[in-house]
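A single protein chain has been removed from this complex, and every other one stays in its place.
Take a look at chain A:
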Amino acid sequence: MRRSAFAVVALAALAAGAASAAAAEFPDGDARRGAYLARLAGCIGCHTDAAAGGAPLAGGAAIETRFGTFRPPNITQHAEDGIGGWSIADFAQAVRQGLAPDGSPYYPAFPYPSYAAFSDQDIADLYAAFRTVPAAAGGRQGNDLSFPWSVRQGLHLWRALHLDAAPPPQDPARSEAWNRGAWIVEGPGHCGACHTPRGLLGGQDAEDALTGSSDGPGGGPGGGKVPAITAAALAEKGWTADSLATALQTGLGRSGDAFGGGMGEVVRHSTAWLTPADRAAVAAYLLEP
């Protein structure tokens, strides 16, 4: 074999070895469990343009914000337009650290700080589930952000200032339901992404958690009001554990009015797909301060 060919083969073997070594760090994934986690994490809702009849996970409808327009990209198995070429290590880095395979940072419109709560098993399961998604083209228009948000490098500064990937609270003195609810709400359910206000730079303060915001998707150009879902706010409106758990399945508020403003989509594509126990867990956590 010629020396250059040998070098190429040797390098390829090294690379393959490195990739499989990285893959070996993750346990075997269960695709069905991963699909459930994908529903819980809201992947389908954001990354599918259901209203336009888009293929599953082939890119979501535009999200208008005060920073500009975000377009959730294609995350099907398409090799060019999607994530078909990603290793499990790439997937883990993207989901938990908000970094693309080339190391460039994602905008936190992708709620990766909340996804840092995923365990290696969760990541393995999610990866297995995503491997089943049929390849579809498109969904690569990219974002349309105003200056200075358009400068992606600025995100390194933003991460230094605002990145808070604190793990969800877990308290052995509390019920299993409360702890499960805490993991869902503060972790992959990423409720605070909408329900916690954002400062000038889009950062969030732990003290303001779940107190509502005016940056919601449901208000037309001016931004919509997102209600507070702290225990006090929920109690004041008369929510009970039962009515809250039911609302997360039906999207119906206590007056019979159906949630809109973006929460309808959350119910339709995420919380309606959860087990009744998980919805009850979310209610238990939200109602107990």
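Here is the rule we use: contacts are C-beta pairs under 8 Å (C-beta built on N, C-alpha and C of every residue); 3 or more make two chains touch, one makes a residue touch a chain; residues count from 1.
Rule of thumb we're sticking to: contacts and distances are computed from a predicted model.
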(request) Given the choices "PP2C family protein-serine/threonine phosphatase", "Cobalt transport protein", "Cytochrome c556" or "SGNH hydrolase-type esterase domain-containing protein", state the protein name listed in UniProt for the chain not shown. (result) "Cytochrome c556"
(message) Among A:Asp90, A:Asp122, A:Glu186 or A:Glu265, which one touches the chain that has been omitted from the display?
(response) A:Glu265
(request) Can you list, in ascending order, the chain A residues touching the missing chain? (result) 31-33, 35-36, 38-39, 44, 48, 50-53, 56-57, 129-130, 132-134, 216, 218-220, 224-226, 242, 246, 249-252, 254-265, 267-269, 272-276
